[in-house]
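One chain of protein is taken out of this complex; the other chains stay put.
Chain lettering (A, B and C) follows the sequence in which the chains are written, and residue indices restart at 1 in each chain.
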Amino acid sequence: MSHNSFGHLFRFTTWGESHGPAIGCVVDGTPPSIPLAEADIQTWLDKRKPGQSRFVTQRRESDTVEILSGVFEGKTTGTPISLMIRNEDQRSKDYGKIKDQFRPGHADFTYWAKYQGIRDYRGGGRSSARETASRVAAGAVARKVLAHLLPEPMEIRGALIQIGGVSISRGRWDWAETERNTFWSPDAEVVPQWEELLDKTRKAGSSVGAVIEVVASGVPVGLGAPVYSKLDADLASAMMGINAVKGVEIGAGFAAAVLSGEENADEMRIEDGKLKFLSNMAGGILGGISTGQDIIVRFAVKPTSSINQPRRSINAAGEEIDVVTTGRHDPCVGIRAVPVGEAMMALVLADHLLRHRAQCGLE
Amino acid sequence: MSHNSFGHLFRFTTWGESHGPAIGCVVDGTPPSIPLAEADIQTWLDKRKPGQSRFVTQRRESDTVEILSGVFEGKTTGTPISLMIRNEDQRSKDYGKIKDQFRPGHADFTYWAKYQGIRDYRGGGRSSARETASRVAAGAVARKVLAHLLPEPMEIRGALIQIGGVSISRGRWDWAETERNTFWSPDAEVVPQWEELLDKTRKAGSSVGAVIEVVASGVPVGLGAPVYSKLDADLASAMMGINAVKGVEIGAGFAAAVLSGEENADEMRIEDGKLKFLSNMAGGILGGISTGQDIIVRFAVKPTSSINQPRRSINAAGEEIDVVTTGRHDPCVGIRAVPVGEAMMALVLADHLLRHRAQCGLE
Amino acid sequence: MSHNSFGHLFRFTTWGESHGPAIGCVVDGTPPSIPLAEADIQTWLDKRKPGQSRFVTQRRESDTVEILSGVFEGKTTGTPISLMIRNEDQRSKDYGKIKDQFRPGHADFTYWAKYQGIRDYRGGGRSSARETASRVAAGAVARKVLAHLLPEPMEIRGALIQIGGVSISRGRWDWAETERNTFWSPDAEVVPQWEELLDKTRKAGSSVGAVIEVVASGVPVGLGAPVYSKLDADLASAMMGINAVKGVEIGAGFAAAVLSGEENADEMRIEDGKLKFLSNMAGGILGGISTGQDIIVRFAVKPTSSINQPRRSINAAGEEIDVVTTGRHDPCVGIRAVPVGEAMMALVLADHLLRHRAQCGLE
Partner (left out) sequence: MSHNSFGHLFRFTTWGESHGPAIGCVVDGTPPSIPLAEADIQTWLDKRKPGQSRFVTQRRESDTVEILSGVFEGKTTGTPISLMIRNEDQRSKDYGKIKDQFRPGHADFTYWAKYQGIRDYRGGGRSSARETASRVAAGAVARKVLAHLLPEPMEIRGALIQIGGVSISRGRWDWAETERNTFWSPDAEVVPQWEELLDKTRKAGSSVGAVIEVVASGVPVGLGAPVYSKLDADLASAMMGINAVKGVEIGAGFAAAVLSGEENADEMRIEDGKLKFLSNMAGGILGGISTGQDIIVRFAVKPTSSINQPRRSINAAGEEIDVVTTGRHDPCVGIRAVPVGEAMMALVLADHLLRHRAQCGLE
């Protein structure tokens, strides 16, 4: 058991606070002989990097990853891969004001209460979304593992499908579109509506939530295991553990409650000598084990808790106060959760691929 | 790592198939000196037992639990508690017909594909909801642990809040009501509507899904840990791992996506010298750590996959077939998931209480 | 983490007390499609069974194992295998006298102190060597896994090489001999000396210790992993965890301290196109990873603590007492540790084989 590790056979351990000298992770269990360079990881960190659109925080971090171990002459050696990202933009601003305040919706109070009054309050410390850079870095290694072990390429893609009350249209879904706008929206037409909504939200000093969908295609049949290593349970844990996430669903998800048995159970036929499901309400998982269909996961991100409006709260002395968060903040943290959701999908699948190989082998 | 274990410090391992001689679990990590008798466990098994209403399967099992170890002179000794429930109603019916068929929506195909063609097809084998009796039994021990270690009693209660498209009214919520109807509905008025819906559904040979809400009250502040032992992530894993569950949410859940930052972040005041939150959108968890408010989890259960209508499928030989499930089946498996959800909540909280005690102590 | 589980991918959890209704274990992670019947396990249990020679306790147990799950139509299904052995010879003798006494050399005091005064004192409860029957049963499954996954058969054999001050002669080592005497001695000539020693020891109401050697032949190269999954570290844990064991060594072991570098480092040559080591001081493990040579482990078992002589001790009330253990006891518990050591070797190797397959594959 480790509070700060995730996965079993492909396992990573993250460390670091928002305003410490660096953040990073140790990735353990990587098979040997996989080509891996810093550029393979940097690509995904760049995708996640803050400051790319006017709707995400302007903290300027190059997020440059260093590989400190586990790679030799361009290939993984099977030993732990230590990745480090220096924190650059730790402005020595005055935190005196907020150090004893509990911001509503933040982890300030719970960290303080759990850890006997000790917490690194600067920028949220360990609870900062900055930690997700480590997930993305580890996720990049996971993608390499999947590519190395699978005969056919697996594709893991995320999309933002809802901001506040405005959803994309599934009829206009185009994966290529997600690369063309700063929202990772698969629907080009919704983009101006979201821009308008976010401009309005920011002007009001407010924030909104979002829903992200992550899809893995080309997943082999058989990943996951009864009963407490179910693939869907591990994905639920992976996504719910991302900062600010409040709900996770697989396939039809909550909508399955209103479906009939006929609508919900995906029928099967043979096409070109291969099994073909006629629908994918299951989201690619039955009995906790992958079916070979696309794995489809959605998760909801709550609105940013840091808003420019006075909120009622208390401080460490037990006094009632008003908290006002000044400075710029993302009106919608959900946007930046897209590459993080993709990374978590890759990490869960790489772990389960090794687990499946251990018990059942890979032909 | 263990495919069939759950939890870390308070940990249980389940075993058994639907039609084998017995099912059971081993509960490890229980503190010593806790009074525990079979009756303490039987109470909760009886609550879960099939055959109590006309809407759940008529399999007649007494579900009598035996304690085989770990209890001496009426108290836990700190050694593993082995619990066994004999399977009684394993009718030797002819399974010849379904042994090579993959029922749509079931785990038949995925088990077959993962485990190289070997599976115990009788009654779903290991993937049967019968396994949840072990969860309920282990959950009963978890409740004793919580009661033993906490100065104030914790209450864990579940309710069915939606069947198909028919939801309860939150305005009529009355916990006492859940003990009075066979649906665990907190709203008496919805019960006749559900009965009508289920009668209709059964007559049509169909099935419907459901949504369950589980609430834990009296949870101490500080349970959970950053970043990969978050309480919400573990609850998500626990609930998503229950048979047929397709979605999990905490507090406001997916609805958080449409809230504004002001609506979503729960404000704090001091009342009678104590912290009081003015709302509970967070569902009792911030930054992965319990706030002391009620922990609120909801999960969606898909409609029963076994329906009395022919469905297109394939068999192990790769031939296209029609599958018809005969015999009586629950039109809504979600009903029986209520005590299972409660058990999983108790199991997660007991584990986290021990984890918190390990790192931070309990005053 | 689980106090009562061992292994990672091939993992078993044991439960049960000496005088409870039964003991048993749950074996998880077994690959599917391996032929397995109760007889495959019973063979090894029979070998371990007490009462076979006049030098081991006369408790009469048939030690009949029941497979309760995880096997279907004669083959493993990949789901957990629950094994149970009923306790038959739990004489309802009067334990009133010893229930508050702490026998020197036994775990009476430490269990009592750790578990807040609660312990099952009957026959040693959980600390009884009876628990090792579960290890032997799980070890039998491990042997099947090794046989199933390896192209060439692996052989795991144990021998008693020392009782008290009397050691076997390595020059007379004959594995076949271990099957012919009740000591598992590889040296026929030492047997009468041991019989004499044990007769004398028993008459004196005393006991003696022993040393066991376990050898695995046909182990593939590459099992184990740096740095905290070293094969030798896991074997040390496995053997030191057997009741009454006080020392473990690999290959040259403690004798390596007096060797020179030239003597100790095993040289390599090519013979018939294959690597051949010219000696095996390493005991088949270098850098925590198997070399392909025989894996050689030795462990020391302390003399039975139950002796027929009054010993000074205290009781639970903190009073000084004299403890006299009446009845028959093994003059040398080490004899019965031979099949247990073999089982632990099989369990460690099966686990590491799956771990190696997960990360590196098996050609």
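Keep this in mind: a contact is a pair of C-beta atoms (placed from the backbone, for glycine too) under 8 Å apart; a residue touches a chain by one contact, two chains touch by 3 or more.
On a predicted model such as this, the values are computed, not experimentally measured, just so you know.
Student: Among C:T30, C:T76, C:N181 or C:T304, which residue is in touch with the absent chain?
Tutor: Only one of C:T30, C:T76, C:N181 or C:T304 touches the chain omitted from view, namely C:T304.
Student: Among A:S82, A:Q193, A:S217 or A:Q309, which residue is in touch with the absent chain?
Tutor: Within the whole complex, the residue contacting the unshown chain is A:S82.
Student: Out of C:P21, C:G218 or C:G247, point to the residue that touches the absent chain in the complete complex.
Tutor: Here the residue in touch with the unshown chain is C:G247.
Student: Tell me where the left-out chain touches chain A, residue by residue.
Tutor: Residues in contact with the chain left out: 1-5, 8-9, 11, 13-17, 20-24, 26, 28-29, 32-33, 66, 68-70, 72, 75-82, 84, 114-120, 125-126.
Student: What residue numbers in chain B mark contact with the hidden partner chain?
Tutor: The missing chain touches chain B at positions 1, 9, 29-32, 78-79, 225-226, 354-355, 357-362.
Student: Kindly note down the residues of chain C that lie in touch with the hidden chain.
Tutor: 1-6, 8-9, 14, 102-107, 109-111, 113-116, 126-127, 131, 162-165, 201, 206-211, 221-222, 224-230, 232-241, 245-270, 273, 275, 278, 281-283, 285-292, 300-307, 309, 311-314, 318-320, 334, 355-356, 359-360
As a convention for this text, only the chains that are shown with their structure count from here on.
Student: Distance between chain B and chain C based on Cα centroids, please, to the nearest Å.
Tutor: 39
Student: Just how far, in Å, is the C-alpha centre of chain C from the one of chain A?
Tutor: 46
Student: If you average the CA atoms of chain A and of chain B, how many Å lie between those two points?
Tutor: 26
Student: Could you say which residues in chain C touch two or more other chains, in rising order?
Tutor: Those would be 1, 9, 29, 32, 78-79.
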